[in-house]
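My questions will all concern the structure given below.
A single protein chain has been omitted from the complex, and every remaining protein chain is retained in its original position.
As written, the chain order gives the labels A and B, with residue 1 at the start of each chain.
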Amino acid sequence: MRIAIHHRLSITPPPGTVHALMQLLLTPQSGAGQKVESWSMDMPGLDNAARFTDAYGNIMHLVNQSRPEGELVVTVDGVVETMDNHGVLGRIGGEPVPALFKRRTQLTQGNEEIFGQFKGSSVNRLDVLHRLMAAVMEALVPEDAAAEPVPEGSEPNQSMSAAGMVQKMEGMTQSGGDVLTQVAESEGASIKSLPLASEFAHQFIGAARALNIPARYVTGYLADEGGSAALHAWAEAYDDRLGWIGFDPMLQLCPTEQHVRLAAGLDAHTTQPLRAVPLGDGVRILGISVAPAA
Amino acid sequence: MTMLGRTAQNLFWMSRYVERAENIARLLEVGYRMSLTSRREGGASEHLVSMMQAAEVDEAFAAKHDQADVDTVAHFMMFDPDNPSSVHSCLQAARTNARSVRTAITSDMWQSLNAAWLEFSQIRPSDVRGAKLLGLLQWVKQRSHEFRGAMLGTILRDDGFAFSQAGSFVERADNTARILDMKYYVLLPRATMVGGELDIQQWTLILRAASAHRSYRHFYRDRYKAHNIADYLILRPEMPRSLIYCARSMSDTLDTLAEIYGQRMICHEAAEQLCAMVENTSMDTIFAHGLHEFLNEFIGRNNHVTECMSVSYNFY
Partner (left out) sequence: MADTAPFDEMHNPDGSVREPYRVLAEWLAEQPEQALPLMQSDAEAIFRKLGITFAVYGSSEGTEKLIPFDVIPRIISAAEWRRLSKGIEQRVRALNAFLYDIYHRQEIIKAGRVPEQLILQNEAFCPEMMGLEPAQGVYAHIIGVDIVRVGPDDFYVLEDNLRTPSGVSYMLEDREAMMQLAPDLFHRSKVAPVETYPENLRRTLESVAPAGAGSSPNIVVLTPGIYNSAYFEHSFLADQMGAQLCEGPDLFVDGGKVYMRTTTGPTRVDVIYRRIDDDYLDPLTFRHDSMLGVPGLFNAYRAGNVTLVNAPGTGIADDKAVYTYVPDIIEFYLGEKSLLNNVPTYNCTDREQREWVLANIGELVVKEVHGSGGYGMLVGPTSTRAEQEEFKARILARPDNYIVQPTLALSTCPTYVNNGVAPRHVDLRPYVLVGDQVRITPGGLTRVALKEGSLVVNSSQGGGTKDTWVLED
C-alpha cells in the first residue's frame, strides 16, 4: 500500500530565547515492512542541521535557531510503500544489541497482573507475546468493552480501526478522542499525560521485559480507515528465530500495511518526534494527514 | 588567548562594583556630614533622602523604612543585602565576579578584593555608629584604592585590562552625573552673585561627594561659585571624576579594544557620541539648553555605551 503522509508540528520558544535547540525523530527508514519512496522535511535552520544515527538506530536531526521569533514550524511530507509481513521485521544491521531493550525505564515498569501469569511459562515466545498483547487489553479495558481476546494461533482481527478503538475507550480513560494526536505532546523529561496508544505499548513492553524478552517502543503513522488516527505508537519484541516482531496492543494486532514505522527506542521518552530546549508551552500538532497515496 | 564574553563581562562588572562601593561610601559620608550640620527641622532626613536619590535607591529604602535617620540609612547603604547598591552587595558582587575570572586577574587583585570582602563580612553592623561609621567609610575608599593600585601595578595591558577599566569609567561617569543632577538647581545661574549660606552648604556637598572640595581650591584659587563647580565636574579634563574625563577615558579604552581586535564596533560609535556631548562646548551652552536635560541625556548615553559593549563583545 502506498501511503502519503503530511505532518505539521510546532513549538514556540518563550520570548527572549537566545538559543533554541530541537531534536527531530521524524525520518522513517526503509526496511522489511516499508520502503520510503520520498520524504522531505522542512523547518527553519534545517539546512544547517546535524544529521546522525541515535543510540537506537534512528535517524536524528539536531536543529538550532538563534533568537527565534514566534512559532517554529516543522513540516514533513512523504510517500511510503508498505508491505504486510505479519509484523515480522527480522534483524536489521546497525541496531543496538536486542538485550539493550530489556532495560526497565520509568515508563516501562511492568505490571505483575499482566505478566505474572506467564512467568516460567514453557509456551514458545511467540505465543507468550500474543497472549501478552491480549492480557494488556484485559488489564486496561474492562471486560464488557474489551475486544475479543485473540484465540491462540488464530489471526488477529485485521479490520479493527484506531478510530473504533478510541470510540470504544472513550469515557473509560482520562484520554479524549484526539488522544492519538497527542503522542508527541510531552514535556521534556516528564510525560504530561500518557496517551492511549502509549499506555498500551508501555504496558506490553514492561511486561515483556519483566519476562526477560527484549521489547521496544515504536512511534509511527497509522493510515486509518476511519481517517481520524494518524500518529500512533506500538511495540516490537524480539524473538531469537524471527528477529524483531511488531505488536500493536491497542489495536490487538501485528502491524499491518497501515502502519508506517518512524522511530524505535526504550520508551515514549526516548522516541519523541520533536524535543526542544526551551520547550515553551510544548509541541503542538498543526496538521496531520495519513492516507492512501493517489 | 581568546576571551570568553562572560569573562569580559565579569571583568567589567568587577571594576564597576568596586567603583560603586567607593562612590556609595563617599555619598554616605556626605549625607552623614550634612545631616549632622543640618539645623532645620527634618533637614537631616531630607539630605539623606536626596543622597539616596542620587544613588537611585530611595524607593527601595522607602519600601523598607518609614523614617530616614542616620542609623537606618547608614545600615541600608552599608550592610543591607537587599539593597543591590549597598557596600555589602557591591563588595560581594565584585568578589563573585572576580572569582569567576580568577585566572584572568592577578593574584594581587584577587587578594585585595578577597581580603576586602572577608574583612567587611566580619564587621557587626550594630558596632558601626557615629565616628566609627566615618572610619569604616574611609576604609571602604582605601580598599577601592588598594584594588585599583593592585590592578594598575600588576595586570597585563590586554583586552582584560580594557574591559575592567571600562567598568570603572562607566560607573564613575554615571555617579558624577547623578550627583550633579541631584542638586542641579543650586548650580543654575541666577541674579544674585553671592550664594547664601544654604547654597554654600549644598555646593560643599556636591564637591565632597565627588572628592573634589580640596582640588577645587587648587584648581580655581577662588571661592565656591556655581558656574565653576559645574564646569569643574563636567568639562575639566584635569578632574578625574568629571564627565569629560570619564567619557574620554571610556573612548580611549574602547579604542584600545578596537586596536587589539582589529575592528570597531557599535560601542565605539556610542562612546564617540558620549564624548561629543562634553567636547567643544561650554557651561554657558549647557545652561542655555538646560542642565537637567543635559545630565539626563548624558546618563542615557552613558548607559547606551554599556548596552552596546555587551552586544559588541558578547556579554550575556
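Points worth noting:
To be clear about the criterion, a contact is a pair of C-beta atoms (placed from the backbone, for glycine too) under 8 Å apart; a residue touches a chain by one contact, two chains touch by 3 or more.
Not measured: the values here are computed from a predicted model.
Within the full complex, the chain left out of the display contacts the shown chains A, B.
Across B:S38, B:Q53 or B:N114, the single residue that touches the chain missing here is B:N114.
By the touch criterion stated above, the residues of chain A touching the omitted chain are 19, 21, 23, 48-57, 60, 62, 64, 66, 94, 96-97, 99-100, 102-104, 187-190, 266, 270, 275-277. If you put the missing chain back, the residues of chain B touching it would be 1-8, 96, 99-100, 102-103, 107, 111, 114, 117-118, 121, 159, 163, 261, 263, 313-314, 316.
Note that in this section only the chains that are shown with their structure count from here on.
Averaged Cα coordinates give chain A a centre that lies 62 Å from the centre of chain B.
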